[in-house]
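Worksheet for the structure shown next.
The other protein chains are all here in position, but one chain of the complex has been omitted.
Chain nomenclature is as follows: A and B, assigned in order of appearance, with residue numbering initiated at 1 for each chain independently.
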Amino acid sequence: MVGPTASLSTLNRADGSASYKCPATGYDVLGAVNGPIELPARRDALKPEDATVEVFVKPGNTTAGVGERYVEGILRSVLGKVILGRERGFPRRGVVITLAIVGGDAVERGDSYLTILPALLHTSLLALLSAAVPLSMTFSATLLGVTKSGEIMPDLSAADAKTAVSRHVLAFSSKNHLLLNESEGRFDFNTWEQVRERALSICQELTMPGSDGDVAMGDESDGSKVDGFVRETVEDRLRRDYTWKIDS
Amino acid sequence: MNDRRRVNGPPGGTRPPVYASLLETGTGAGDRSQRQRQPAELRKICMHDDNLSAPAYQTNLWHFRTSVLKTGLIPSASGSSYLEFEPSASLTAARANPKSLIPPSSALKLACTVHGPKPLPRSAAFSPNLVLTTHVKYAPFAARKRKGHVRDSSERDLGVHLETALRGAIIAERWPKSGLDITITILEAEDDRWWGDAPDSHDASWGMMNVLAGCISAASAAIADAHIDCLDLVAGGVAALVSNDSTNSSSSAPRLMLDADPAEHRSIVSACVVAYMPARDEITELWLKGDSSKASLAAGDQRTGHEALIDGAVDAARGAYTVLAEAVRESLQRAFDQS
């Protein structure tokens, strides 16, 4: 299975940016982060001791609608908890995250956004890292489906997700907390526990620095190493940015 | 038009169902409901435990057994009220023994909230008085025809009428630099005519006048519930000149009816709404529509048609006032119990 591809700081004008492509679902997301910035229009709504996190999701083919508002709400609550908004310079200011869905199937009316959620989460994390916004932890997310026969499927494509009996998106922090769970379909709690185990192992692989790409953790089929992938992407960028220093 | 901030239906639009019975007979199936009340008798806003029949109880939205002008149901607002009219006899009968999907008539149901007095936004200009904002919105399912989500002109119109009615009663100088928001949501509105009638020349939005009267009374109760100083309670009342004849003979001039339900009459010739403060005998808002030149009044009555109409509306408002006063007394009692 091909792992996801990503690059950091692709946009010049934003404080931080990242692009991310998920091979299984085909979604390509471009994210930009600006922060800390002043939000003059919302002076009354700003919290005195904390940063305000704003998330905007733009679909590729139309303007944002009700579905985007819904997924923005989920992202805001996850990222708001991860961003250290009380650090110096952040209170009473805003961190604005804009995510544009550049490629992949259009999300349909009434769709639950589960298939695209991991891509959105990863893009925003990478963009936040690129903007050097202080974070309490990194995280990684994955989408799993359960088939009629009870089999857990990783790397769901959009078509697979439609036929699956239940669909689950789980996000784990680098310290193995369950940060987010969104499940829909029909399932019982035992199934969910199995899903959680599987998701944790996938996410750990993605976070843990797999010392040179390949360390056997779990079976190979899961192998898109989410969290280690985040680290690698950042390392690559750093190496490129600091070539002048490393070389000298 | 695609509104991206709402869930949209099919892009090609939909059509309301057409009932075959209506198409076949031309005048519609079933009979027009007849007014069971005396000309001067009002519909009940207040219902009491003992004489409440079971079907009437079921139609009541909140399942209250006592009065249906109720205050303080919305705790997040500084004042609130809910008003519901007693359903007409035909509607009660239709509910008890349902046969047709087409309701014979409808009963007004509305909720009113008052937020404030609160500081005006920083951008607003200085005002030495309380700034009153009224907002009336029909729920999409309130009327026989589906309403849109955005306020239309009739809803704006109602808001303006309501504001005029209330402005005369509130002692606005006591709250400089403050705002008061009054919001009314209409869950079920009155019909403009009987559903089986074809539109004709006498058509106007008569139902809207009944709705306005209800809005005025409900808003007044909510303002009192929010403990805003007023000169008096404002009660809304409607009277109408109606003709029940199918033949348009000149011999039968339209008769005066208080609190007329348009669905119960062949045609309404003219109608009048007042917002009335009984203690001061003052009218804060008057809205008269239609031709009031012909009216059959009692022998020896020297009043002109429109005078009779206004007097009738004031009488109706006096009737609403008794219910209003009861609701406000209840609201005060609750405030005392809490403190």
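Just so it is clear, a contact is a pair of C-beta atoms (placed from the backbone, for glycine too) under 8 Å apart; a residue touches a chain by one contact, two chains touch by 3 or more.
Following the convention adopted for this analysis, contacts and distances are computed from a predicted model.
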Protein name as given in UniProt for the chain not displayed, "Glycosyl phosphatidyl inositol protein transamidase complex subunit", "Growth hormone regulated TBC protein 1", "Spermatogenesis-associated protein 5-like protein 1" or "Ribosomal RNA-processing protein 43": "Ribosomal RNA-processing protein 43"
Residue ranges of chain B at the interface with the undisplayed chain: 5-23, 29, 58-63, 73-77, 80, 87, 91, 98-103, 105-107, 109, 111-113, 115, 118, 135, 137, 139-144, 146, 149, 151, 181-185, 187-188, 338
Those residues of chain A which, in the complete complex, touch the missing chain: 49-50, 65-67, 69-70, 72-74, 77-78, 80-81, 84, 86-87, 108-112, 136-137, 163, 172-173, 175-189, 192-193, 196
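Following the convention adopted for this analysis, only the chains that are shown with their structure count from here on.
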Computed distance of Cα centres, chain B from chain A, in Å: 52
Chain B-touching residues of chain A, taken from the complex the two chains share: 62-66, 69, 109-110
Residues of chain B touching chain A in the complex: 4-8
